[in-house]
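As structure tokens, the structure follows; a few thoughts come after it.
Note that this complex is displayed minus one protein chain, with the remaining chains in position.
Chain IDs A and B follow the sequence of writing; residue 1 opens each chain.
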Amino acid sequence: MIKKVVSLYGFVFVLLILLNFFLPRLMPGGPIEYLEGLDSGPVLTEEQKQMMKEYYQLDDSLGEQFLNYIQGMLTFDFGNSFIHKQPVTELVFDHLPYTLWIVGISTVFSLALGILLGLWSGWFHHKHGDRRLMLTMMALGALPEFLVGMILLLIFSVYLGYFPMSGASTPFLNTDSWWGVMVDSIHHATLPIISLTIISVSSTYLLVRNETIQVIASPFIEFARMKGIKHNRLLYRHIFKNALLPIFTLMMIRIGALFTGAIFIEALFSYPGIGKLLKEAVLSRDYPLMHGLFFVFSALILFFNALADYLYPKLDPRVKGGTKVAKDL
Amino acid sequence: MLEVRNLCKSFGNHLVLKDVSFDIRNEEFVCLLGESGSGKSTIAELLMGLNKPTQGEISWTSDKKNGMQYIYQNPDRSFNPFWTMKQSLMEPLLLKKHPKKDALEKITAMMDKAGLPLELLKKKPSQCSGGQKQRMGIIRALLCNPSLLIADEITSALDPQTEQMIIHFLKELQSSYQMSVLYITHRIQAIEDVADRVLILENGCIVESGQTKEVLQKPKHPYTKRLLDACLYFEKRKKKKVV
Partner (left out) sequence: MQKIYKLPAIIIVLFLIVAFIGPAFVPYDPFSYDAAAYLEPSAEHWLGTSQLGQDIFSQLIYGTRTSLLIGISIAACSTFLVVVLGLLAGYFSLADKVINGVANILLVLPDLLLILLIVAFTGGGIEQLIIILSLLSWPAYMRIVRSVVLTLKERDFVKASQSFGGNHFYILRAHILPHLRPIVKTKFILTCKSAILTEAGLAFLGLGDPNVVSWGSMLNVAFSQPTIFLDSSWVWIVLPPVILLAVLTLSLTFLLEEKQPSKVRMKKVEIHPIQGAEKDLSVHQVNISFDKKAIVNDVSFQVKRGEIVSLIGPSGSGKTTMARAMYGLLPAGVWSGDIQYDGHSVKNQDFANRHYWKTCAFIYQDARSAFNPLLKLKEQFLEVGVTMEQAIQAVEEVSLSKDILDKFPHECSGGMLSRALIALAFINKPDFIIADEPTSALDPILKKEIVQLLVEKVRAYNVSLLFITHDLDVAYAISDRVLSIENQHVEEEKLCHA
């Protein structure tokens, strides 16, 4: 099992790395001339062109370029950023904590909220509250990250003025206490975290609700009811346990998705995480920075997805140890 | 007509059939009796050519192989749910390039024989009862004029009254179409008066075979005895109804 997961995700990771190497070099005329020739691309300055030429070392043979590329990656040396004039690794480590903080908190919130509401909704299936909640959640889940963020921003920052519009901290904050700094950073992170939570909560909710309804409808729950088991035990031992099994897979996949969602949310709120960094790198064609961020993002997303694939079978006693379900009668 | 010699079949390490040999003669009604997991359906699949045997051979004494048809266990699944019964019944004939009019006439005649009302042809499978569908399944199989009909547990989803009706319908057709029938079941009670010969299958081995009356009245193998005892246990203890 572990072999299968590692080989699939490893293969995809290698594929992405190769794509990152070959895509710019395979463009007709090379990366610089190709971009120049496009009527839809950005306008490049002379300085940028010069830096690109240096970065890509297009005069070397393809083999040498590739060796350098791999070597850089193995030593986590992605070169210097064009616009920030700083080593990429340093930049990434400066900005990574911001993203981890908002993604981490919203993962916890959205899971807790999604599981609780989903169980509640499934348990009260066919009551009016369930239907209303489900339609609301479907609506929330349908909206894209940036739109949810934008609506929150318009209401709470622009119209009501409760939260700051952008950034992670107030410039020239007039306080020395750690307490004041913390309140300020929470104040700035609130809207991004709420946006990410809202986007993520609906898929957790819908899955938990669906599972709960299915479990409640299954014969063994009906039989457990027939046994006269107390309400609470039925809910906790029988329904929760069975309904929550698929959540683990979802949880990991949600974390992966939250990292991509963070790109939009950070761009919208100008929140200085690696998502915003990636957007700026792509926009200004800061290739070294792009390369480094791309590496970090793919590694994070693929890691969580692989973990999900690997863990799920271990959690179900029916699959554990490879024993098949006995089908004889 | 059909000779099966030393047939073995294994799936992975699991040996499902062990050295199975039997014949089916022309115009014979043979019953294959066994519990679930004994390998009944595997034999049917091998005869139909859906699977290759691991060992042994199946030989046909004449080129009758094309004249074989299979009736499925669950009548709910043997018809396309989007089609009317007429479309489903016409399918084998239209695929063999029969003219539409002839095909319809043939089907109408068969429906009459089976005592099924013609309105059923306009209905979808979900609107017909299980017994009706199973009879139409038999009709569809017979439209191809098979010389061997394999009926695999075709009545296990039906209640005993309908089961009797279906079996007698099949027996009647067997003599008028001069074909052989391999009837696969786990219920001895149902086939007592119709089967010519019976084969008893236990864990992939044929433990006993012979004329139906002989096997049922004087079983030799201990498994046959146990199976017969279990099948007839309740029948023997039945209390009489007072009318």
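Here is the rule we use: a residue touches a chain if its C-beta (ideal position, glycine included) is under 8 Å from a C-beta of that chain, and two chains touch if they have at least 3 such contacts.
Quick caveat: nothing in here was measured; it's all calculated off a predicted structure.
From the options B:158, B:173 or B:200, the residue with contact to the unseen chain in the full assembly is B:158. Note on the undisplayed chain: of the listed residues A:123, A:205 or A:297, the one touching it is A:297.
From the set A:165, A:181, A:235 or A:311, the residue in touch with the chain omitted from the display is A:165, counting the whole complex.
Set against the missing chain, the residues B:36, B:175 or B:211 yield one that touches it, B:36. Listed here are the subunit B residues that touch the chain not shown: 35-36, 48, 50, 69-70, 72-74, 77-80, 82, 88, 91-92, 95-96, 129-130, 140, 144, 158-162, 186-189, 226-227, 229-231, 233-242.
Not every partner is drawn; the one left out touches subunit A at residues 8-9, 11-12, 15-16, 19-20, 23-24, 27, 31, 34-35, 38-41, 126, 131, 135, 138-139, 141-147, 150-151, 154, 157-158, 165-166, 218-229, 233, 237-238, 241-242, 245, 256, 260, 263-264, 267-268, 278-279, 282-283, 285, 287, 290, 294, 297-298, 301-302, 305, 316-318, 323, 325-326, 328-329.
In this section, only the chains that are shown with their structure count from here on.
Measuring from the averaged C-alpha position of subunit A to that of subunit B gives a distance of 57 Å.
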